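In this view, the complex is presented without one of its protein chains, the others remaining in place.
Up next, subunit A:
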Amino acid sequence: MKEIAMQMGRRQFLKILGAGGAGLTATAMGLAPTPARADGPRPYKLLRAKETRNNCTYCSVGCGILMYSLGDGAKNAKPSIFHIEGDPDHPVSRGSLCPKGAGLLDMIHSKNRLQFPEYRAPGSKEWVRIGWDEATKKIARLLKDDRDRNFITHNDKGQLVNRWLSSGMLASSAASNETGVLDFKFARGLGMLGLDCQARLCHAPTVAALAPSFGRGAMTNHWVDIKNANVILIMGGNPAEAHPVGFKWVIEAKTKNKAKVIVVDPRFNRSASVADIYSPIRAGSDTAFLMGVVNWLLQNDKIQRDYVRAYTNAALIVREDYSFDDGLFSGYDEQTLSYDKKSWAYELDESGNAKRDPTMTHPRCVLNLLKQHVSRYTPEMVETICGTKKEDFLQIAEILGTCSARDKTATFLYALGWTHHTGGAQIIRGSAMIQLLLGNIGMSGGGVNALRGHSNIQGYTDLGLLSLRLPGYLNLPSDKQQSMAQYLAETTPKDVLPGQVNYWKNTPKFFVSLMKNLYGPYATKDNDFAFDMLPKWDRSYDMLAYFDLMHAGKVNGFIAQGFNPLAAMPDKNKTSQALSKLKFLVVMDPLVTETSNFWRHEGAFNDVKTEDIQTEVFRLPSSCFAEENGSIVNSGRWLQWHYAGQEPKFEARHDGRILGGIMMELRRLYREEGGACPEQLLHMTWDEHTYHNPYDPHPEEIAKEANGYALEDLFDDTGKLIAKKGTLLSGFGQLRDDGTTASFCWIFAGSWTEAGNQMANRDNTDTGLGNTPGWAWAWPANRRILYNRASMDEDGNPWDPNRIILHWDGAKWAGIDVPDFPANIPPGSPAAPFIMLPEGLGRLFSINGMIDGPFPEHYEPVESPIAKNPLHSKVTHNPTARIFQSDLQRMGNRHDYPYVATTYSVTELFRHWTKHSHLNAMLQPEQFIEIGEKLAATKGIAHGDTVKVSTKRGYITAKAVVTKRMRTLQVAGQEVDQIGIPCHWGFEGATRKGYLANTLSPGVGDANSQTPEFKAFLVNVEKLEAARS
């Protein structure tokens, strides 16, 4: 059609020419027509459209957006969003949106939005439309039957465990907190342990590393604060591509604060394109680089000594039986591949306090043990392991060293480039240690800034939607913990130094308040606050573990809510086989996911035998972010409230309504039929006493229960009434361990108080250094820069007079931020700033916080391009990495697969999601890989050729982007080439059909958090087909 319109005959051409000629002539003679319209040809399209505020649903920058809908809000107009742009009032985004956010409209109105519930029968090749009622009833019946058959009341030892292992659930960290609360109640109310969210595939190692280092597992500062840095090290992340709007503040630091920007990455990426210094590194060698930096800082005395002495555990003395030898720490058991961590501890004095040597000269003080540990990481060793040139390394170490000055700060920005390794958590530990040595934690412009992934992955982590977690970073009890008293005794940290805050000592208050929220009046002192109702674990049921069980045929039912595990999990072919062994799969999603169609044959892209797959599949259309009210937590821990701009499209329903329907049907069945442990479900607070409509709980009432209520009148120590019965709590300081308070998530206490919804606050006044405490609400207690007491010395003098966050006003700490410290503990008192750690000190030595060592050590990725670890004679890989037998057979070697591959996101697309948005599909329409010019030349690969990339687990084909940005490195005396594999395309979407890139990645996880090693594995690459010229 288009071609036809373009082709003109001679006659038409003459006609047009004639018209043009005539017009021209008339004009030339002064007869130009007067414009007929009073206003211009481009009327402004938003004039009276309804404007609704929301937040972008993709990444954790949490940009503010304005959604414009048809109609002015009149009841008779059905709002439909037709334009979205940035909210200029938002302190972080200031009106900007990245290509994903700018294209949100086409996600909301994607042709791939699900329209109505569908059902795929066992062996069938097609979907059949069903009604909501039928779907709800069928799913509830399947769940109940499986639960009744397989529920475990007691384990082999006779311990009460009340768990259900044969069905599991993936919760969506793109959903709101309020949905997350319901996800938790749904899964735990049924006794599920196979509960995980995207955090497992994302930043779980961040929590595993930062919590033992600083006390909390979150980004220490916030997006805008990046502008205050003097040096920005971007390593293990690529914020220009993954968090472009947050990157605004990197550019601001550069252009307004003369900051130096350093990028260390296997690939010269978009962040590198605007950096001052770029250095390549071999994927999987970051620990060696960071320990090299630690060594250089210590050798050259570039540490902030006063900070290190006063605020880190450098001066504490470690037990005599701690040791490290040839790759192994003391306490290793070769049988169990695990450590007995008892020697990784402080030496205690008679009164049980850790011994301390303020001169830091004791041979076993942490600082000296650290010196000894990192002495092997010379610049030469860094070059050998990382392939980074010695002079590049030294230049970077020297620049970082300048930030040991009190008035200079460096900030570290990282994301999945650090988490996706078998030693991911230890890499992050390395960065935490450097920042402690430089005195950069608690400082404005400093910090270890974990740039989280999904828009609410921080919230879903906070809400405990992980296999062994409870809300607010509490742990789910294990089956060894048979009473609440035992559980609390084992999880509440004891003081190790005198005079410390040790805030986790309040664990019983947080836990009991949670139990009062979950089980309401049923939870009493007499029944241990319903402690028995919680499922107890025997082992981790993280995604890797759970899919391995599924692969072994031990899982029957599975719910994937806003999650696309076929695309997101490593080793797609194994995932596919695992899903094929399910009896039933329930997919809740706004969009068509590959997971929902895992049974469909899609040529080579999804080469399955449909008729052999006996899994029943339900596909339920859920609403998207633009169609709901609720809150999401950005990377800076800001809980931001958003509003719906239109109703759910087609027959789509809110997640809470979908879960509410199934939950209420299950309760009906259990009431009427009985079954396995009905009380676990029936005592859960999900009924007409909890919600105005338990079939469709409203986000507002859930947000309030997340904050918490006073269940009785509460009085303070002086007898003053601080909260009346039935009122919302104003903060976690009011929580009690006697059952008089209820709060689902203690760190969210203060988010919705009697003063209203604090998350909806919109005062963007900058109180100084880019802090905007009047905008939204940050956990904990609206603190924006964590550990900010450490911005001053012990006597309360700021390290840098230009970065004053707090000051002592004679009675309390005050300033531009809420003190992350008891407001009334005066300067000069022994309490140290890291209030969530019992010693109050940032940990260079993580004592028993990590499972694979108190200091980081470089281990090779499970698939390594070099013969052995250059540091050790025997130990090559992380000795505690967990590899299932079924995965071990799927690992390749360096002879068959000689190139290092690393997967990542490019800025145009967000994971496997934006490929459904036409606006984004246009930007990166087709699957590609990146390959260096040198390797490409030896393989005869040119721009645009089609190549095949294979591992022992499978292959993909893709277009080749041949680039100068990937270079051959010299590693341990050999050449190592790296292949870049963006992870975005699949067999669904508006982009061209492609393979799921995770066909290639291996199913092995970080030793501490089981987050898969997506970032370093071995591949082969070959040319398939030349580009069409």
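Everything below uses one rule, namely that a residue touches a chain if its C-beta (ideal position, glycine included) is under 8 Å from a C-beta of that chain, and two chains touch if they have at least 3 such contacts; residues count from 1.
Convention: contacts and distances are computed from a predicted model.
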Report task. Refer to UniProt and select, among "ABC-2 type transport system permease protein", "Formate dehydrogenase iron-sulfur subunit", "Gliding motility protein" or "Thiosulfate oxidation carrier complex protein SoxZ", the name of the complex member that is left out. Result -> "Formate dehydrogenase iron-sulfur subunit"
Query raised in the report: Any idea which of A:Gly95, A:Gly331, A:Pro678 or A:Pro870 touches the chain not displayed?
Result: A:Gly95
Report task. Tell me which residue among A:Leu105, A:Ala530, A:Ile658 or A:Leu729 touches the hidden chain in the full complex. Result -> A:Leu105
Query raised in the report: Pick from A:Thr610, A:Thr963 or A:Asn1020: which residue touches the chain that isn't shown?
Result: A:Thr963
Report task. For the chain that's not shown, point to the residue among A:His692, A:Lys812 or A:His943 touching it. Result -> A:His943
Report task. Determine and list the subunit A residues touching the chain excluded from the picture. Result -> 2-12, 16-17, 19-21, 23-30, 32-33, 35, 37-45, 83-86, 88, 95-99, 101-103, 105-106, 240-241, 244-245, 247-248, 251-252, 254-255, 258, 268, 270-274, 276, 278, 907-908, 918-928, 942-945, 959-965, 990-992, 1027
